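Structure first, then comments.
Showing subunit A:
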Amino acid sequence: MSPQPTPPRAEGDPAIRPRHPSDPPQTPPEKAGEPLLRIRGLGVQFGGFHALTDVDFDAREGEVHFLIGPNGAGKTTLVDIITGLTKPTTGSVSFDGQQLVGHKEHRIVHFGVGRTFQAATVFEALTVGENLDLAASYRLGLRRLLRQPRGHADAVVEALEVTGLADEVDKSAGALAHGQKQWLEIGMLLAQGPRLLLLDEPVAGMSPDERTRTGELIRYLARGRTVLVVEHDMDFMRRFADRVTVLHEGRILRADATVAEVQADPTVQEVYIGRARDDRNSAGRSGAAAAGAPAASDDEEAA
Partner candidate 1 sequence: MSALLATVRRRVVGPREELPARIAFAIVAFLLIVVAPSMLSDFRLGLLAKYLVFAIVAVGIALAWGRGGMLVLGQGLFFGLGGYAMAMHLQLAEAPDGQPPAFMTLTGAEHVPGIWGPFESTAFTLAMVVLLPMLAATLLGLLVFRSRVRGPYFAILTQALAAAFVIFLVGQQQFSGGTNGLTVMTFFGLDLADPDDKRTLYLIVVAVLALVFLIGRQLVRSRYGRLLVAVRDAEDRVRFLGYDPTLVKVVAFAASAGMAGLAGALFVPVVGIISPASLGIVPSIEMVIWVAVGGRLSLAGAIAGAVLVNYAKTELSEQLPSAWLYGQGLLFVVVVAFAPRGIAGIGEWLRENRGRLRRGRDATPAAATTVEEGA
Partner candidate 2 sequence: MLLAACGSDSGDSGSGGGGGGDTIKVGVLHSLSGTMAISEVSVKDAELLAIEELNAEGGVLGKKIEPVVEDGASDWPTFAEKAQKLISQDKVAATFGGWTSASRKAMLPVFERNKALLYYPVQYEGLEASPYIFYSGATTNQQIIPALEYLKTEKKAKSLYLVGSDYVFPRTANKEIKAWAAANGVKVLGEEYAPLGSTEFSTIVNKVKAANPDAVFNTLNGDSNVAFFKQLEGAGLPATKLPVVSVSIAEDEVRGIGASKVEGQIVAWNYYQTTPGAANEKFVAAYKKKYGAKRVTDDPIEAAYLQVKLWAAAVEKAGSTDVEKVKAASKGLTYDAPEGKVTIDGDNQHIYKTARIGVIQPDGLIKTVWESKGPIKPDPFLKTYPWAKGL
């Protein structure tokens, strides 16, 4: 039914070329200045359940920071708190010196924080162009919103270009393929020009090609911004992460490490292998998870 997603168009643009393992790390983490995002002592309870406990977390400009951990580790909750969807019980979230806790979701967007959701949410009744235009117009006052739009802003054109959706500009977003919807959602973020992007499982349900394409997109986004990615897919993490933080049962297990450090960490392995064993036992899945490649991608779960 739906057309195949546009193949990656990265050739010729060095900035969105896939990263090879031999490449030097793009961001020298130790040398970066003040973190753009600084979280201290964050805790949240739902009823009696401690979803997050005493979380400290930093992310710097220009880095792609992966947030991993088994289900229920509190990854999405952390994103929810940063974006104002959930109120923390304790702790603070400061972004570029601005305290985020206590602000409404839409105010936080105005501070320069954007996010996507596990299930791609685009406005299906609108066209691709209209979706992007709407995202790009969020700073307009009501008077200008009431005018009929003519042409596209540069930010929209850039987003179309980067996501490879230019051909689909007049297509209804509801008619896009699954991967394209994810890209459109990322494109909408891009059109808003945020400084911190939070992507919640951006490659869930994608084919290997699409994953690569998305990874390239993420690397493109990271130029001059901070990208925080919540993911289960370890392979994807290995290919595209600058820094990794591991969460487990609401606590930080390993903070701000490199991919190699995380892979070598025995506690992390324990958490993941234990989980993989559980998965095998309960769902009868073949144990694809070996040491060093901790978890199978959780497509089914994310769907």
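Of note:
Here is the rule we go by: contacts are C-beta pairs under 8 Å (C-beta built on N, C-alpha and C of every residue); 3 or more make two chains touch, one makes a residue touch a chain; residues count from 1.
Inclusion criterion for the candidates: all candidates are chains of the complex that A comes from, given by their letters.
Computed from a predicted structure; not experimentally measured.
Evaluated over the candidates 1 or 2, subunit A touches in this complex the candidate numbered 1. Those residues of subunit A that touch candidate 1 in the shared complex are 83, 104-106, 109-110, 114-115, 117, 121-126, 129-130, 133-135, 137-140, 142, 144-152, 157, 160-161, 166-167, 169, 171-172, 174-175, 188, 192.
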